[in-house]
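Sending over a structure as structure tokens; questions will come in a sec.
With one protein chain held back, the other chains of the complex are shown just where they sit.
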Amino acid sequence: MFEVRIHGRGGQGVVTATEMLSVAAFEEGRHAQAFPSFGSERTGAPVVAFCRIDDKEIRLREPIMQPDALIIQDPTLLHQINVFAGLKPEGYVLLNTHHSFESIGLGDFAKTLRPERLCTLPATELGLKHVGRPIPNVPLLAGFAALSGIIRLESVIKAINEKFSGKVAEGNVNAATEAYALVKKEMEERAHA
Amino acid sequence: MANKPFAITLKPGTSLNNLTGSWRTARPVYLDRLPPCNNACPAGEDIQGWLFHAESGDYEQAWRALVENNPLPAVMGRVCYHPCESACNRGQLDSSVGINSVERFLGDEAIRRGWKFAAAAAASGKKVLVVGAGPSGLSAAYHLARMGHKVEIQEAGPLAGGMMRFGIPKYRLPREVLDAEVQRILDLGVTLKLNCKVAHIEQSMQDGGFDAAFLAVGAHIGKRAMIPAGDAAHIVDAVSVLRSMEGEDKPMLGRKVVVYGGGNTAVDVARTVKRMGAEPIIVYRRTRDKAPAHDFEIEEALQEGVMIKWLSTIKQAGDSSITIEKMALDDKGFPQPTGEFETLEADSVVLALGQDVDLSLLDGLPGLEIKNGTVQVAPNMMTGHAGIFAGGDMVPSERTVTVAVGHGKKAARNIDAWLRGTAYQPAPKHELAEAGNLNTWYYSDADKTVRPMLDIIRRQTSFDEVQGGLDETTALFEARRCLSCGNCFECDNCYGVCPDNAVIKLGPGKRFEFKYDYCKGCGLCVAECPCGAIKMVPEDI
Amino acid sequence: MLKQTEGSKAVAEAIALCRPEVICAYPISPQTHIVEALGEMVKSGELPKCEFINVESEFAAMSVAIGSSAAGARSYTATASQGLLFMVEAVYNASGLGLPIVMTVANRAIGAPINIWNDHSDSLSQRDSGWMQLFAETNQEAVDLHIQAFKLAEELSMPIMVCMDGFILTHAFERVDIPSQEQVDAYLPPFDPRQMLDPAEPISIGAMVGPEAFMEVKYLAHAKQLQALELIPQLAAEFKQTFGRDSGGLVRTYRADDAETMIVAMGSVLGTIKDVVDEMREQGHKVGVLGIISYRPFPLQQVREALVNCKRFLVLEKSLAVGMGGIVATDVRMAVRGTGLKGYTAIAGLGGRPIPKTSLHKLFLEAEQESLEPVTFVDLDWDAVNKQLERERQNRHSGPIAENMLHDKGMSTAAKFG
Partner (left out) sequence: MGFQTVKFYQTGTFTVGNRLLAPDERSVQAGEMRSNSISSGHRACQGCGEALGARYAIDAAMAESNGQLIAANATGCLEVFSTPYPESSWQVPWIHSLFGNAPAVATGIAAALKVKGKHDVRVVAQGGDGGTTDIGFGCLSGMFERNDDVLYICYDNEAYMNTGVQRSSATPPAARTATTMPVGNEPGNVFGQGKNLPEIAMAHGIPYVATATVADLRDLEYKVRKAMKIRGARYIQIFVPCPLGWGTASDATILMARLAKETGTFPVFEAEYGEVTGVLKIRNKLPVEEYLKPQKRFAHLFGKHAHPEMIARLQAIADRNIRKYGLLQDQES
């Protein structure tokens, strides 16, 4: 079982992101369970949502306390709560920022994790560029696909098309595609560095 | 219901099993009360009864109900002083119902449409002699004829009608109206012999083979007063004046005519001579409010230009003037001389001081009692002589056409009973329907309709009828102002206001019934009955 | 059709397949997504011949359903928590009048303190209301139970609550098989009301019943629920025939055959329990599970049969009878009366407190060792509780409990995740 936790703020599509992640997994014939943290649903408040992916039926209903992957949609949360709580040592971290881990002061923390499983992505910019809204969730999902290989980009695109239609879908697909490529490129560059 | 939830779901209307009548401590009962109009009517008319039919526009039915008691509605609608209207409870609400005008409308309508009386009952084989074709005699003849008796009227005068013709001026009662109503009575098979003065009643009965007689000769002899008068003074009595108006030779009274008296006859004479071009002055010893004449008659006379000297007596009459003395009312309201005199121009003086009865036909008849110039009768209208009944002005009574008509009806019923060897038992009188018995909320506000009056110039110069009749709309309106005091008119209020549906509506004309199984005795039906036709009676507990 | 979808959406689709005729909606978390989805379906025409009424309160929601059901329409509403309590008078009335209304309860705690997260306090507070209550373990079961619920309610002319854990199920995206309209139509006949307000055959519904018949009326309601004990397994079997799935029924056991320690629970926590049991089984512990689906009527016999061969049982419940202990546990103990079985009660997950596997491992081991207190409060912060109790002992005016405890726990007013 693979467990993903997504952090963000109300209005950034955190819950939608886990749902789309679960849909993407479903599209690949796997079982998935997405659920929110059931917090208050006000804009701007810290929000967390979860997604489990497995090849068999998922019965577990506890919150994800030791995630295999973290997607952090808003870097300002780093100063507010311990978003990394319970992260497994082999865990993946995808952070929405155009800075590096080092430049935002997470250099030391990053060193405790596997470097090939860490990545930052200017997802808000991608959202603005392709969809016209500063919503980072879809680019991050695609970036996560690129980073972890847990799901495929095609599945993310299917989930996008299930969730959205028309221009919004198109923009999101473009954003996802670019994000996927960016992360792939980043990972390759890092692998060759 | 078997498949419906137990107890929670119920069958409709099952509360009929719960007989709430057991809660009652008092029960409502329907009753009829005597309407004040009926109670006041000297002719014994069922006024409310005929108004009921008039309300729905069924005038013929209304007329038929009316003539059950009074065969002269067109006359009555003109000359009756309508005590019914004085008694009418509506008078306490706005103004009394114009019963008289509706009656006249019905009477005129009957003449116009030529309605006839219903055929007489099977012939009884009895013969009755009616003496006098005045209102009382005609009334008795009518009722007796309808009861199946053979009736002959013997009238001393040249025409039927009595005082209706010879006492009431044309401008109040057009003669064609009178003639029509008299003729309708004669059409029932009544024989009328005119110019046939009964000299001796027993003889006349014997001659004609009559089984009974009704005497209604009226009071036609004018009373005289002791007035010192010169030889040239022209003094006549009012009855003679009015009677002569019906003949070829009109009375010669001159220009200045003094009428002495304060009754309706005095006013009639004054208004009559006014129409003949004279200048009448009524001299009366008391005040207007003490005068026996109806105030509306005095008012109409004044409107027409009749002069009236109140609180005056004639002290002396000369050939072209009279001397009058001013009077003053004492503490008890009696006029007393003041010693103050005045002279009035007078070409003639008409005495209108009342009339006496010519009782000569009774001379020698055993068993009779005569008092104050009138024949005394028992409650059944029979004189002291068996089989001879009397009524109208010749018996002690208020001398009006309506009273006379009532006498005729009452006498007829008693004669009929006497002829059949029984006694007439009038139906017991219901308790009076008083204003307090009514819930007048339910009656719409509706002021009395005013009858049209002839314009004043024509009143002063012609004998055209002064007071007009109602047209159909106004008559209907007036009829519908009736409150139906004391008698159910099927307004459905009791049926409607019962919170317990404990009143059964039986259908038109059949009134209502209480369902005492359910009536809780709240009394709402009584309180909300407009006409006082229900009352509460304590239960026997 | 298999779908990856939200529990609420799946339930809404299932409701729509049942062809409801009147739906009353009043928003309360966490049931909102269900009626929102239904409202959209009605408005778009996707769900025809249905009146969707936005009422002004839950009391009105149930009252409207009472009216529509009494007038012969298949009627549905959904609620939770305070909403259920706000409609309680009408809840009792609906059952008293025998109206087969189906209501989803997205189970949620009851305040004060106000709390929007899951536990079973709300529907369990209505255990004596005369309504049937079925608890879903998964969203698939929630879908399936709603389809069965209409049939069950209308068969007996009695209302039913389908209970699903708020947020945990209602807001969870997971794989659900949504049946086809043909399948549902084959299973669920049109509503043929036992009685109906109809000018053609007037009846008076809702009489005042005095002492002379009230007990009989109440017994008849009880007797109906006893009939439901037979009907529920039948309908589940028929369901399996039509849809090819096991869903519903009165109870369901897991690895219970040779179990010495049985864990009894309701709702979604059964999934976590099963995972824990699997792990413990691997370690050689003879642990099994009894899931109760039908809480009302309570299947005393089936519970007894499921437990009679074990040595001890633990009832894990998301509800608390304050001043007494377990609510479900009381009924379970009633079922095994006379067997001498050892029974334990664990109160867990109140107000959305996570029930992690680790805590259950520990709890079940203690149960197996019979070292538990009769009533255990899982993951209770004894430190905070004891401090407050001490404060109250010392000072009558000790201040608001919740704030004191947050202070003790060093928390700011911003909630932690998890």
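Note that the chains take the letters A, B and C in the order they are written out, and that residue 1 is the start of every chain.
Assume contacts are C-beta pairs under 8 Å (C-beta built on N, C-alpha and C of every residue); 3 or more make two chains touch, one makes a residue touch a chain.
Worth saying up front: this structure is predicted, and the values here are computed from it rather than measured.
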Going by the whole complex, the chain not shown touches B, C
Touching the absent chain in the whole complex: find that residue among B:A433, B:V466 or B:C482.
B:C482
Touching the absent chain when the full complex is considered, from C:V22, C:V287 or C:L341
C:V22
Give the residue, chosen from C:G72, C:G325 or C:P354, that touches the chain omitted from the document.
C:G72
By the contact criterion defined above, which parts of chain C meet the unshown chain? Give residue numbers in ascending order.
21-22, 24, 49-51, 53-57, 59-60, 63-73, 75, 89-90, 93, 97, 197-199, 201-210, 212-213
What is the set of chain B residues that contact the non-displayed chain in the whole complex?
7-8, 10-20, 23, 55-56, 441-446, 477, 480-484, 489-493, 495-502, 505, 507-508, 515, 517-518, 520-524, 526-528, 530
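Criterion: only the chains that are shown with their structure count from here on.
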Report the topology of the inter-chain touch graph, choosing from line, ring, star, complete and other.
line
When you take the mean of every protein CA atom shown, which chain's own CA mean is nearest to it?
C
Which pairing of chains gives the most C-beta pairs in contact?
A-C
Which chain's C-alpha centroid is most distant from that of chain A?
B
What is the distance in Å between the mean C-alpha positions of chain A and chain B?
113
Taking each chain's centre as its mean C-alpha position, how far apart are chain A and chain C in Å?
34
If we count contacts the way the header does, which residues on chain C are in touch with chain A in the complex?
4, 6, 30, 116-118, 138, 165-168, 171-175, 268-272, 274-275, 352, 354-357, 414-418
For the complex, which residues does chain C have touching chain B?
96-98, 157, 194-195, 202-207, 209, 213-214, 216-217, 220
Mind listing the chain B positions that touch chain C in their complex?
1, 3-12
